[in-house]
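To keep things clear, I will list the structure first and then write my remarks on it.
Yeah, one chain of the complex is gone here, protein chain that is, but the others are all in their spots.
When the chains are written out, they are named A and B in that same order, and each has its own residue count from 1.
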Amino acid sequence: MKDYELIVVGGGPAGLAAAAGAWEAGLRKILIVERDVELGGILNQCIHNGFGLHYFKEELTGPEYAGRFIKRLAGTDIEVLSDTMVLDVTEGPAVLVSGRECGCRLIQADSVVLAMGCRERTRGAISIPGSRPAGIFTAGTAQRYINIEGYMVGSRVVILGSGDIGLIMARRLTLEGAKVLACVEVMPHPGGLSRNIAQCLNDFNIPLYLSHTVTDIIGKDRVEKVIVSQVDERRRPIPGTEMEFECDTLLLSVGLIPENELSRRAGIEIDPRTNGPVVYGSMETSMPGVFACGNVVHVHDLVDNVSDEGERAGRSAAEYVLGGDKDAAPDGKAVSLKNGEGVTYTVPQHIYPSAGAADVYFRVAHTFDKSVIRVLDDGEEVLSFRRARMAPGEMEKITIPADKAAALKGTVTVLAQEA
Amino acid sequence: MAHEFICTVCPRGCHLRVDDDMNVTGNSCPRGVKYAIAEVTAPTRVVTSTVRINGAALRRCPVRTAAPIPKGLMGEAVKALSDVTLTAPVETGDVVIADVLGTGVDFIATKTFAKV
Partner (left out) sequence: MYDVAIIGCGVIGAATAYQLSRYDLKIAVFEANNDVAAATTKANSAIIHAGYDPVPGTLTAKLNVEGNAMTEEICAKLSVPYKKVGSLVLSFEPENDAMLEELLRRAKANGVPHAAILTRDEALAIEPNLNPEIRGALYTPDSGIICPWEYALAMAETAVRNGTELFLSCPVTGLAPEDSGYVITTPKGTYRAKYVINAAGVHADDVHALLEEPDFRITPRRGQYYLLDKSEGGVVKHTIFQCPTKMGKGILVSPTVHGNLIVGPDAEDLTDKADVSVTAAGLVMLGNMARLSVPTLTTRNNIRNFAGLRAESDSEDFIIRESENFPGFFDLAGIRSPGLTASPAIGRYTVGLLEKAGAKLTEKKDFIDHRERIVFRDLPFAEQQKLVEKDPRYGRIICRCETITEGEILDTFKTPIPPVSINGVKRRCNAGMGRCQGGFCSPRVHAIIARELGIPMEQVLMEDEGTFIVQGETK
């Protein structure tokens, strides 16, 4: 007898939804292990609105969105170990935890859902030249300082990267009395949602410099200046285009990376395109009984999709545990999904044709106006979807209906083309 | 003069266009029309921020306006929060400032804090 039917690693939006999904699908011994002192994950510091339009059909802030799920769990017997870190996930599966309250111990489970989320790319990841003074923050760290701890990180700010957290922080800092001088994006298109460009930059007349990057940081103790240069189509700085911004703070919003140290150590197959585990439609990973969902699989831009994915992983874990024969895959063979032109990845990477309708998430490589998404089975088009506009900053989702899914037999390619 | 902007009603981000006769194009749903007209005539925004809280596990409580307020009042509204210090316990939805700047809209807490 295992300690739990399901252990969920991480109590952010993905883990909360997975636990709720598993409970509603019939599991009764569920444990969530959360490293922070409270549930909710990064939602707790995302105090802005814009969450939940799809999932709850109303617009909520991050803490409110998390609160809804926490309330939902309060009506169950799901157990929570907070302020506790998972050190390892091993075959079995089992989970090695460490925490002030629980000490160090190994907990056995019939199934595990990985929901560790993601972390921010740092200055090192993009090798920004210059000195190394105080005043350089990833946007999320600054967000924690301001929204949770209640401290201002600076008064004159440049933001590198137009990811959603950076855009949100541009507005937050401005309303809190700081001057945001510029948002600088190396790509020719914004990294975040269009609505955040509108309501976080345009509303406050903060200039957005596309195809620009920070080429030098100056300052001994604290940031004094940053130099911003235009870049060419290969993202190399163009000499002579330097602009100087006197500022005391540089925020970095230059991308998120799924946190898969546990998955890698456990030997779970990772997709180099997403940096997340390779998953089936059920969100099962390459390790039997281990499922994954949310930003640990691929970086989402809407928490609503994370919740959907989390519930799916939770339900799948329940089916796996309650289904009896653990080795039995769904009937038939899985087919693999590949990204074709204009598409950078797909999640899931494999689907079972017999498992019913399949949701497929993906991102496009560049912006598209009127366009068409095609699904090919061994080169033969089986489905197409029209889109008015697509951008890399906005995740796309298509649903392959059950009948079409059932007919898939070869390698399935998802591609995007201008219409 | 025609106005062009991005719809912020939902994450879809439609590129809206409003002409002089208040004809809206580029929207994908009726909410876009409503938003576009409001954006041209009387733009509004939901404002989110934090206020001090005593007696809770954290030192700041997140808040928002219960409904959109005039866009021009965003800065003033946030300033009004400077004078507020909450004391735990606080429930999500508790009124933090009633009728912010005479807008008829309240600032409400968006997180529940137990007393510690």
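Criterion: a residue touches a chain if its C-beta (ideal position, glycine included) is under 8 Å from a C-beta of that chain, and two chains touch if they have at least 3 such contacts.
Here the structure is a predicted model, which means the values were calculated and not measured.
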{"item": "Residue touching the undisplayed chain, where the options are A:Thr122, A:Thr241, A:Ser286 or A:Thr367", "value": "A:Thr122"}
{"item": "Touching the absent chain when the full complex is considered, from A:Glu101, A:Glu233 or A:Asp403", "value": "A:Glu101"}
{"item": "Hidden partner chain, touching residue among A:Gly52, A:Gly67 or A:Pro237", "value": "A:Pro237"}
{"item": "Hidden-chain contact residue, picked from the options A:Asn44, A:Thr138, A:Thr274 or A:Ser316", "value": "A:Thr138"}
{"item": "Omitted-chain contact residue, chosen from B:Leu16, B:Val40 or B:Leu81", "value": "B:Leu81"}
{"item": "Listed residues A:Gly67, A:Gly154, A:Pro258 or A:Gly314, member touching the removed chain", "value": "A:Gly154"}
{"item": "On subunit A, residues whose C-beta touches the chain left out of the figure", "value": "35, 83, 85, 87, 96, 98-105, 119-120, 122-125, 127, 129-135, 138, 140-141, 144-146, 148-155, 176-177, 215-217, 220-222, 237, 248, 261, 264"}
{"item": "On subunit B, residues whose C-beta touches the chain left out of the figure", "value": "50-52, 60, 78-79, 81-82"}
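As a working rule, only the chains that are shown with their structure count from here on.
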{"item": "Centre-to-centre distance between subunit B and subunit A (centres being mean Cα positions), rounded to whole Å", "value": "25"}
{"item": "Residues of subunit A defined as touching subunit B within the complex", "value": "37-38, 44, 47-50, 53-54, 59-64, 67, 146-150, 175-176, 193-195, 197-199, 202-203, 301-302, 388-389, 394"}
{"item": "Residue numbers on subunit B that touch subunit A, as the complex places them", "value": "5-8, 10-11, 13, 15, 28, 45-50, 52, 57-60, 62-64, 71, 74-75, 78, 92, 110-112"}
